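Take a look at this one; I'll ask things after.
Left out: one protein chain. Kept in place: all the others.
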């Protein structure tokens, strides 16, 4: 069979491991021909692709990024493409397409699938917020990077008797904040799922100082926000280029904590270091297994599905389910985390 | 309630995270009193214990080892103790006992439980071979250490055009070999579950050299062994102190490969570095959740059980199930791994 | 002899290694008595100190921060203290004082020394900008953290075809930017010593894109600034609490590059992660040697000096020299770095 593969959306550790696995399993397991489209769906529409053999994926398992490149594509252009789906398929003589990406990509994958393209998706997001799978690759690496940063920041916070606010990724779901906060032993974890009252954070800090612990570390997801009326400050400035800049929740919270507590508070915004670089062993294994099972799904004709982790098994989930709703941090996970602050 | 806690068996990253979590959840969630027995069951029998408060578990989350110590205890002595179980319980005024340990410890826990001790176990093994749980803490750290070593060894193997044999832990189950081999991109993975023929390893190496890849890395679990008749060498020497020494499968295999292939082969035995030191974020989270749920189980009266991971949930599994049989690497996992060699 | 020790100024990996080394060498080498003042000079003035024995420094070698705490002290208060120097010395029955700190601390140390206190200083700064020594401990750790971040950011920059600006520490000297930029393979390094023209950065980026490299990473020290007239933007906003906030050079530069290049630019401000956490092996060794030689200097009566690295030797440098002027990045080091962009 002739299988196309592409990576779309943001950078995520493990993308190369999926590509490598698809190529190995396809070629050595089934004598498939694999072609890789460049820069996501753009390459598919613009005819930019290259054949992938074993040598072309040699040495990429441990490397971050994606050897195929990635780019965002306007939904409209993709919709037009979907209407021409059969044409695309014939052009490339594709027996199957394996797009690897996040919610946007999987929605696009579903659109193509509905239009007749034989698609098997592979979910990808460092945010871990795709419903149909227990975990996504990239998440473990992001949590690892954030945890190491928290480990380092604790000694600084302690020796300066400060409150340290660590802003991590997570616009809509607080998984990275939850797990890095638990792993790093943070004293507060703020997530998008649960609007916070800064006064609760202050109470925690005061309680710690009262029992002789002269510092605190608070992890806040970039998408966390104060409960209505609890933190009545203005929004960030819109600069001359139209960006709202320098005004993330981490910085806002540190200002607010300083004001209320009369203690030094500092913010570290981890940013892009969470999504680049070499994947953890966990993510390499998960990504490799996803690639393997995507090829198997192609050969079983299980189109319209994506690979998913359930317990210790890799299963296939309908693309429709995958993008139905985001997987949020449930209340009981927050309860667990808060009990060890 | 008054809850005793102890750690038994080999070192495992995450033990301190469990202890910390039990203490935090017990004290702040339920106003429990927690006492820690020293050196495992030995401390229980010999009356060595200390009260654990929040300060006593401060700063231990990221530390390897166990602040309570660990020691092996003869089965006979423990059996005698079980008969005196009610006495022990009254002596310490225990409402519950939380032993953290591997197969041996959980078997002992079950024995005490059957004898009337209110026990909730927490499984621990870097080998990941306990049946009733998807994963155990410590395993992710061990795999991470082994993977980093394989990453490093690959460049050495390549520049010296060598075969490199990496011996990892796993006496009865090959989980560490499987996952570190997949994550490190090994070209051969040998596990106890599947006796190997050294000729198959040689075939793989020859095939690689034939297509221009002038090195190979083989990961072998310490408990792996050749299929009968395939590697007719002698066993290791018994030295003057009665130890069988210097004769692990890794060294034996390298000698065999050199002989058959006429190429340099070298062995690295990772040994104890796999089981010490700071746990990964994954293991800290899992250990913390296990501790939390063990305390909840105590307060629900769910004795005779241990905590277990199923998918993303922590559940309770009967101790009887936990130790019924080892969790082996299944065939399909080996098939996945082999397809990306 | 009775030796006092204190740590002052900002957090720096390796402080605990110095403390441990002073205690070990003093006690086991010379039967000294060591006392540790808490929170830097504050503890000295306020009578807060504790005796340090071997057990009190057990397990701290690899830990960030300082077990003695640190705090800033107003110069005036210290000057008053200096006048009372003899009194302080008699109060604590000090035969010597070993202050560990940066430029401010060493200046204070010199003041005390001039006033008659028998002082041996130990230099400390992650910025590596103290003249009299080849290197200071903490610097290697900071460079290592920054380099790992750059490694990670490169894959993200590449897959998104972006310019990534990484802001590292260095208010007055660009050592961290220089070495992490070289080690990470950055394509531009901006330091306080050499005001930059953003157009030069743009030229480099354009040249890279012209030869097919679709990303660039620029490392900028927090104290770097544009040459006069080259980047005519406003300074940061002064917020309601009097802080100039969210307006570091990293963010300013990214805005400027986006405007000039018409390409996405993003900033990561590494911040405090550079100065906390476990020290590298290099820093542990250097810190340990500094502690050892400080004790030897005390016993030789070489007061008014500080320990310094020269080549592979630890020597003693007059405190006066140490604080005479900052050690800046010389031109030829920048030339070296720029040739491998």
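Read from first to last, the chains carry the letters A, B and C; within each, the first residue is number 1.
Just so it is clear, contacts are C-beta pairs under 8 Å (C-beta built on N, C-alpha and C of every residue); 3 or more make two chains touch, one makes a residue touch a chain.
Computed from a predicted model, the values in this text were never measured in an experiment.
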Visible chains in contact with the missing one: B, C
Touching the absent chain when the full complex is considered, from B:24, B:63 or B:284: B:63
Candidate in contact with the missing chain, chosen from B:32, B:103 or B:151: B:151
Of C:160, C:272 or C:289, the one touching the omitted chain in the full complex: C:289
Hidden-chain contact residue, picked from the options B:75, B:171, B:206 or B:259: B:259
Sole residue of C:98, C:169, C:182 or C:298 that reaches the chain not shown, by the stated touch rule: C:182
Subunit B residues that touch the omitted chain in the full complex: 10-11, 63-66, 69-71, 145, 148-149, 151-161, 164, 237, 239, 241, 243, 245-247, 251, 255, 258-259, 266-269, 271-273, 275-278
Subunit C residues that touch the omitted chain in the full complex: 20-21, 24-25, 28-29, 54, 58, 61-62, 134-135, 140, 143-144, 146-147, 151, 179-180, 182-185, 211, 213, 280-282, 284-285, 288-289, 292, 310-312, 336, 339-341
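Everything that follows uses one rule, which is that only the chains that are shown with their structure count from here on.
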Contact-graph distance - origin subunit B, target subunit C: 2
Central chain of the complex, centres being mean CA coordinates: A
Rounded Å distance, subunit B centre to subunit C centre (Cα mean): 41
Centroid spacing, where centroids are CA-atom means, of subunit A and subunit C in whole angstrom: 34
Centroid distance [mean C-alpha coordinates] between subunit B and subunit A, Å: 30
Junction residues of subunit C - those touching two or more other chains: none
